[in-house]
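Below are the structure tokens for one structure; questions will follow.
Yeah, one chain of the complex is gone here, protein chain that is, but the others are all in their spots.
Right after this comes chain A.
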Amino acid sequence: MSEDRQENDEVEQLSDYSKVTVRFLPIGSVKKLKRSVISVYGNQTFASLINYVKRQLNTENSLFCYINTSFAPQLNTKLIDLSECYAIEGILNVSYCDTVAFG
């Protein structure tokens, strides 16, 4: 418990402009990204991350992105907030798919 709290305090000190490490994982038949791990500014939103993947895949079609193969956060959520809550060993796992994968 005390360890957990210490971790929390450290996270508090990060600013919006800290960088966040994101790992992209394709679901199903979707193409793998050339760079599957990137580092981005934490003040970017989840929507901008989706647009990034779309650009990399060179597609205009809908893309569904999930955190830890579980849920899609609200589009205007900042990546630093997502990273604080859901990063595993410092990496935010974002899986992506061209159809709804987790209803």
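Convention: a contact is a pair of C-beta atoms (placed from the backbone, for glycine too) under 8 Å apart; a residue touches a chain by one contact, two chains touch by 3 or more; residues count from 1.
Operating definition for what follows: contacts and distances are computed from a predicted model.
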Under which of the names "Ras-related protein Rab-15", "Electron transfer flavoprotein subunit beta", "Autophagy protein 5" or "Rab small monomeric GTPase" is the non-displayed chain listed in UniProt? "Autophagy protein 5"
Candidate in contact with the missing chain, chosen from A:S36, A:N51 or A:S70: A:S70
Touching the absent chain: which residues on chain A qualify? 1, 4-5, 8, 47, 67-68, 70-77, 81-82, 84-86, 102-103
